Every structure is written in structure tokens, then in C-alpha cells.
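Left out: one protein chain. Kept in place: all the others.
Order as written gives the chain letters A and B; numbering starts at 1 within each chain.
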Amino acid sequence: MSALVLDGLTKRYGGFTAVHGASLRIPHGQFVCLLGPSGCGKTTLLRMIAGLEEPSGGQLLIDDRDITATPAHKRDFGMVFQSLALFPHLSAGENIAYPLRIRGVPADERRRKADSLLELVRLPGMADRPVSRLSGGQRQRVAIARALALEPKLFLLDEPLSALDAKLREAMQIELKQLQRRLGITTIVVTHDQREAMTMADLVVVMSEGRIRQAAPPMEVYRRPADAFVADFIGMTNLLEGEVTAPGRASVPGGELVLDGLPPHGRALLSVRPEEVLLHPATASGGQGSGQGAVANRLAGTLSFVRDLGASVEFRIDVSGREIVALTRPQDRPAVEPGAAVIVEIPAEACVVLPPEGGTAGERPS
Amino acid sequence: MKIGAGVGSGLGRRAVLAGAGGLAAAAAVGFPSIVRAQSKSLKVGVYGGYFKDSFDKHIFPEFTKATGIAVEAVAEPTGEAWLIQLEQAARAKQAPADVSMMSQVAMLKGMAAELWAPLDPARLPNATKVKPALINKYPDGRLSGVGAVSWYITLVTNTKSYPQAPESWATLWDPANKDKLGLLALVSNSFLLDVTAATFFGGSKHLDSEQGQLDCFKKLAELKKNVKLWYRDEAQFEAALKSGEIPMGQYYHDVTGLAAADGHPVRSTFPKEGGILDSGSWAVSKASKAGDLAHVFIDYMCQPQIQALLSRKVGTSPTIDRSATDLTDKEFAAVSSDLTPIVPRYDLYVSKADWLNQKWTEMIVG
């Protein structure tokens, strides 16, 4: 099966290392998002794939062919830039036909191809429009059509939607995903927006400080974060630090958790998504109240803050000085008000055991 | 500056201060002219730059010491600007300078406009010694100007390129000297028409007729291919002559002598047809109210010991016969020659200025 393989790709600028030995295998037809905060090395990694940056180390292979030293203009990859980089002296159609012109395709064929690409990105009849007279979304589409004009093996996009307003951005995310499915082209998008990544990607590659932290399908990245950074960066999470007291048992501030996958001894770091946390009023007749002492996976606390988010309700609970966040559907809202004593239930299956902070992270074995 | 003494002027080292002098002179116009007879001070216009500096240093202090008359030296600007300023000031009954050193062409133009106050020969006993060629008279015989300074333009060569000194101006036409000459660029400061007439047509009388002038132009056209540089800038030719880049040409006798004394491989030769004798005259503006003092000044300048002083300190040729001076042979040879000089036909450069200039430009440019 053909694939793009990154093998220990590294980029150093003087003493600064922008990308540390990135290794990844991207099967054909995948939609990949490189996700991370700004300065994490995701754009540098994309530019190395495009051939715009020369790697300081490592290899890049496509279909088992080493292209590490192949110049950008011989790679046949289409790329959409953050600034879009539309040629200001050319019309929309001429921009799209530019790569064909470079290759000496005859004018009438170029024209036909440009028209059909404009059709593809839903801008029919815009061929003669100067790019300065296109709206933001239209420019976006022209840039995409231009990058696709050569039917590239790889479609690269560097923060392509960052200049658009929120509504248009969401629409474009879906459109881009549909387009990619239709064409079946291997696509790599750089983004710092986790929603965007979750919306579009088959494979999310989370990066931080020049390293790949996790590469997995969106739901797995969300549910099974490889480390504390990923857990924290993707969505909202509760990070709990505990001490393993016995096999399968860990004490955390406010109580004790019983769960699988704990290390045999020492400290444990756990991630629990807020929507997995259950909240109960602490009533004396509750049967499982704090009065009965330490019942496993139930922690006693005080509700400090509640806010209604419409689709959900957020609770902030003070548990032995640590804040735990819980989310419930409005219809499941427990009858508690700020200041009330509550019981926080953390189901064992909701806990993800993370490697201790500072530990190495990599592709999580599934 | 010497070229300034011809009709034209160049941009050489002697002219550097001329522009500033022009401004000062312009500023002087319009101020009420004080009656200076009582205060015994005289405004004397001298070519700005080299001449003014030398006169300020060597001549004027001596004059003040001898006569008690203070001299206020005025730097004359290049070209004919000074004549125009004098004319315009005279119309307003002003005199930016009482006595001015004027080029021969400017003398003639000023005479045409009756600008110069007639001088009284009886009050200029020393002027009788001045060579007749250097005395200016109105058509009716009134004295309009007296020779102030004179100098020679001669045939100069680089001694390395020409171990043998040339003997005649005719050498300029020698095909062996192809691309070797540096000649002054303007008809009115090179005086090459006069040289041609003297060398090939028996003397300046040949220039009386238009046919004679055309003969000279035709002859001059023959030496064009020998000319490497038609220079307006003295310094450019001087440097090229010293280095041997342009090993032959016409240049100032005294300056060339100074360069040779400094060890440069250059020599100045008086051809057998004679050197070109150019000169400046003292003239008094009719608007001047210091006519008496002006006579004292002009008479003083004509004295043999002052002429000798000028030869020694300024490098000019005496305006009087050398036998009247105490110049040694060596001192005399440094600035002059006993050969009959070629005296330019200044009258032509006034009466046919535009025509000669047009023919000349077409001849060398065409």
C-alpha cells in the first residue's frame, strides 16, 4: 500500500530545534491534521514535507521512494499557504492554470481545466475575475483549486482557514473534508484549532515543542490521550494526581479511585473528561454520602460555581482544595446550588492513566 | 581660474570657490554704494578660487602697505555671470566692484554696452610699458582696459611617452598620435581656430573671412580622430597627462611647469608658431565712484616689480616687456616665452559667437 513515511525528520535552526525526529506513516487517502499550539513545529514539519525546508536529519519517503533531496518543484505536491499566496497579477482562472502553464499545457486545455476546477470549488464563471476582486472565501477556493490543478499526490494546507470568520470557517471545513473524500487525495492540514482538526481529520497528529505527542484518530486522541499535554490540549479535562496504594487502587485528594491500568506503585496521573464525571448531592440519606467515609471512586467536595452553557451545564467543585469540572446535560442537572456539599463520582472506565509528567510520549500503542 | 579668462570656464581646482563668490557678489548688489574716497577703500573683483586666493595672499597686502588704500576683494563667478551682474548693477547705479579683472571676450561685450568707464592714460604712467596687445580701447580711442594678467596655453606632452619634445602645433595632426590628445572642449577656450590659422594658413588674418574660418574648421576636423578627450575639466586632463593615459594636448604652461617640478613626467613646449597668449584686463565699472583710487590701483599693478611678483607667486606671464623686470631667465621661462604668441581673435568670439559655437559643436560631435 502506498504511503507517505516520515522517518525521524528533524529541523534545526542554529541551536534551536524546531522539529525533533518526527516519524509517521500516512496511508494513502488519509486526511491528516497537524495540530498544536503556535511554535510547536507543525508548520516547519509541513514545509519539510513540501520541500520548502531542507531537513537537518531524517528521511521522507513516498511509496518507498526517498524524496528527502527532491526539490519542491519536482515533488508534485499541491500546497495552500496561510496567506493563500495567490498571484496578484493573474486572474482567478490564470492562477489556477499557472502550474499547467509552467508545464507547457496548451492555452485552450488550460482554460478547460481551470473552468472545471472552478466548478469543483463551486466558483463557476469566475475565471476572468482579478484576485483582488474576490471575497475571502472565494480566494480560499481559488487557492485550493490551484493546488489541485496538477492532481497532486499530496495535498498540503498550512492554516488554510485561519483568515476566515468563524461561520465561514466551519462551512469550509466541511466542504474541504467532502472535497478530499470525493478526490481521495492524501491531505495534510496544519491547524491550531482542535475543533477544525476533529471535524476534518482521519488522523490527528498532536505536536508540542517540536515533537509528535500523539498520532491517532480524533476520538482516540480525545478519549485516550497519550499524555497530559494531549489530554489538556484536546478539549477540557480534569488531571488528577494520585498515589498507588495497592494494586488497582490509587489515593487522590478527597478520596480513593479503583481502576485498571495503574502502575504497580508510585505516583499516577489520571485524566478524566468533565462529561464523564458524575455529580450527586451529598445527602445524609443518600446511602453513599460522605458520612460513610471512603467509598471508592467517590470524592466529597463543595460546589463552588455553576454555569449554563445551553447544550450543557458546567459545575466547578472544590475537592480538598483541587478544582474538578463536571459537565451534564441540562435534563440531567442535579439539584445543587453553589455552596452545597456534593459527591463527585469518577467511573473507573472514565479514567485514562497517563505517563508521569515529563515522561516521553509517542505514538500510543493501540 | 584661468579658463574663466577665456569666454568659457571649466570646473577645475581653481574654480572651486567661484560659486560661493558669485553669491557674495550678488548679495553686494543693491547695497547703497558708500563714497569710499574718504575711507580710502577699493572693491576689486578677481576670478574666484586660485586667483583671488593668490592676490589676497601676495598682492593686495603689498598694495595697501604702499598706498594706504584698503582692498575689498570680490570673488568673480565663472563664465559671463559677472559681466551680467555688473551690467545690471550699473543700470541701478551700483558697482559690486570698482575694478574688475575681465576676460577679453567679457571686455569686448562690456565695451559694446559702454559699461567701462574710460581710463585716463595720464594718470597711469606705468601702463605705457604694457604690451600693446594687452591694452583695450574703445573704437574712438578711449582707454577701456589695461592688461592685468596673462598666461600661455602651450603644447604639453608626457615625457615618458614622448622622449622628444614636439616642435610644432602640427604634431596634433600627425596620424601617429591617434587617440592620444586631450584638447579643450569649447571653441572659445581652446582657441584651436587661432592655432590652426597660425599653423597652416599663415596667421590669424585668415580668420577674417567666413571662408577662412571654414578652412580652419575643415582642417581641425582632420585631427578629430587623434583626440581621446575633449575636456572641460582641467583636473581630468592634468591627471591623465601625468599618468600618460593621454600623453599629449594643450594645457597651461605654468601649471605644467609646476607639475614637472613636482617630479611628474610632463613638459610644456612653446611650438615654433607660438604659445596661445590669453589674458585678463582691469576695467572700471562706470557706476564706480572710486575712479581715482582705481587709477592708483591699476597703475600700481603695472609696475615692473609687481609684474615680477605676479610671475613668481601667481605664475602669470608679465604684461610688460621682460627687460623691464628683474626676472631671471629661469623665472621668465617658467611663465612665458620670447616667441611671438598666438593672440586669439576675441573679436570673432564676440561677433560670431553662436555661429562658431554651432560649427564647432557639429564638428566635434558629428
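Odds and ends about this structure:
We take it that a contact is a pair of C-beta atoms (placed from the backbone, for glycine too) under 8 Å apart; a residue touches a chain by one contact, two chains touch by 3 or more.
Criterion: contacts and distances are computed from a predicted model.
A chain of this complex does not appear here, and its UniProt-recorded name among "Cation acetate symporter", "XdhC/CoxI family protein", "ABC transporter permease" or "Ferritin-like domain-containing protein" is "ABC transporter permease".
The hidden chain makes contact, of the residues B:T64, B:T159, B:S243 or B:Q303, with B:S243. Residue-wise, the contact with the chain that is not shown comes from A:G51, picked out of A:G36, A:G51 or A:G210. Taking the complete complex into account, A:I102 is the one of A:A69, A:I102 or A:M219 that touches the chain left out. When the omitted chain is restored, the residue from B:A122, B:A261 or B:V365 that touches it is B:V365. Only one residue in the set A:H73, A:K167 or A:R182 touches the chain that does not appear here, and it is A:H73.
In the full complex, chain A makes contact with the omitted chain through residues 50-52, 71-79, 81-85, 87-90, 98-99, 101-103, 146-147, 149-150, 156. Remark: the residues of chain B touching the chain excluded from display are 7-9, 11, 78-80, 84, 87, 108-109, 112-113, 179, 185-186, 188-189, 228-233, 235-236, 239-240, 243-245, 350-351, 353-354, 357, 361-362, 364-366.
As a convention for this text, only the chains that are shown with their structure count from here on.
The distance from the centre of chain A to the centre of chain B, with each centre set as the mean of the Cα atoms, comes to 90 Å.
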